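Only a portion of the chains appears, each positioned as in the full assembly.
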Amino acid sequence: MNSQFFTAWIEETARTIAAHRDHLTRLDAAIGDADHGTNLDRGFTAVREALSAASPDTPGEVLTLTGTTLIRKVGGASGPLYGTAFRRMGATLTTAAGEAVRSAPDGETAVTLTELAAAFEAAVAGVRELGGASEGDKTMVDALAPAARALAGAARDGREPGEAFDAALAAAREGVRATVPLQARKGRASYLGERGIGHEDPGAASTALLFTALRAVAGA
Amino acid sequence: MKKLINAADSVVTDALAGMAEAHPDLRVDLANKIVYRRSAPTPGKVGLVSGGGSGHEPLHAGFVGHGMLDAACPGEIFTSPVPDQVIEASHRVDGGAGVLHVVKNYTGDVMNFQMAAELCAEEGVEVATVLVNDDVAVKDSLYTAGRRGTGATVFVEKIAGALAETGASLGEVARVGGQVNTRSRSFGVALSSCTVPAAGKPTFELSDTEVELGIGIHGEPGRTRAPAATARELTRIAMDAVDDDLPLSGDVLVMVNGMGATPLIELYVVFAEVAAYLRERGAVPARSLVGNYVTSLDMQGFSVTVCLLTDDLTRLWDAPVQTAALRWGR
């Protein structure tokens, strides 16, 4: 997986978010403040512009620029959280690439599934550190953490990327579904107490879209 | 949805352009979305920066001016500003005595201001933060994001701003801001939802016989839905919630705040009930604001915010202020 792959993933994510913008906003209207779709769409639109202006040429740079742009353009809770997630992924891949270059002096920087899984694990850690949410708190962590675990498992089992992304997407979607019966303990939805029960978490839903896009790009 | 806007995604900048035309004392940086005093920075004075999602006007930009904020960073509708805005604003108002960030306690606001504060520190701007969390509708527990910041923000900005004008240090200004927050509580009631422009329809639906109790300022539904009731009854529910959390006594600063679509005549009806409630308990509505100060777009409803005054706080409240939305003294 090279920088083209990651650029394609982010662009596909931007399209997917745009297509689901109103849906995400409606989810946020039910238990939040009706801006999640608008926020992410604004952010990923800016990310597309930033990527096409800068054309970063390593996977790490693609994801770091994505994260930085999200932090600079989104605001709200999701801006810093998703921004941090992508920046952590970028940093992980850059470090991995550095090691790869050292060990393979021909300059090959393609990302392995194992490295990508590690990057997602770093993203989960970043989001948890910044937002303080654990799984079960009804946040994006409920989709991101199981998806990252699924990816890591698939990598350990030596699966093909396509299969691994299927597993990650399934785990993310299952995580989204699992937020429905929960009472939120973090973010705006926590203000609602028991009234938030029965609603899907918008941030978990948008996280699942990252994996929808990943699956789509890998399949292409 | 009908709104006086040109497009859902240009509301904030279009409104800022209007502010720039209406208030020559302010500088409005449309590209960075920062509103600051034309005279900024004031050498030797602690700079006050606040910000948050738009849709709460006049909060915060309407409170930029002598005796209150030095700069405001409006985010998109109901979306906290991004760190860049806060960093840029902090630089512009830093007169060498440091910058106070007044932050309402929402996950997004806290994270974005925190990121900004860290970068400011790296860049040599001393920053202190006052976190406002006055809304008693939300229990401050491990199981929530903590109490929300609402009406008390106005009190914190006014009183900390007044102290900053005296040349007090960043520590002193932050301390008095924290003190105001600690002595303040709010509770809000909605008669209707609001409509976020980009969402295009009301965030929640309320029938003609229901109200939402314990609402926030972002169209989030409240803690409970209740039958519509008189101003007197609704005021008592709000005041009881406040009084349960912070027993009311002595001189009190009170704000009866409209949520954006509430006629002023109704706010005065509520204020009469608030004053009666206070007097019954031997407290005195010594200072007050009645009007739209911390709104939630086109929501109908009100919130009440009280602050237990001390002589010092009263003096700072009475100190001159010259902003678009709050003005007195010279």
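Letters are used for the chains, namely A and B, taken in the order the chains are written, and counting of residues starts over at 1 for each.
Throughout what follows, a residue touches a chain if its C-beta (ideal position, glycine included) is under 8 Å from a C-beta of that chain, and two chains touch if they have at least 3 such contacts.
Since we're looking at a predicted model, the values are computed, not measured.
Novice: Since just one copy per chain kind is on show, how would you write the full make-up of the complex?
Specialist: Overall, the assembly in this file has the formula A x2, B x2.
FYI, only the chains that are shown with their structure count from here on.
Novice: Please work out the Cα centroid separation of subunit A and subunit B, and write it as a whole number of Å.
Specialist: That gives a centre separation of 33 Å.
Novice: Quick check on the complex: what are the subunit A residues that touch subunit B?
Specialist: That would be residues 22, 25-26, 29, 31-35, 38-39, 42, 71-81, 130-131, 183, 185-188, 190-193, 195 of subunit A.
Novice: Would you mind writing out the residues of subunit B in touch with subunit A in their complex?
Specialist: On the subunit B side, the touching residues are 9, 53, 75-84, 106-108, 111-112, 115, 137-138, 142-145, 148, 196, 198-199, 203-204, 216, 218-221, 223.
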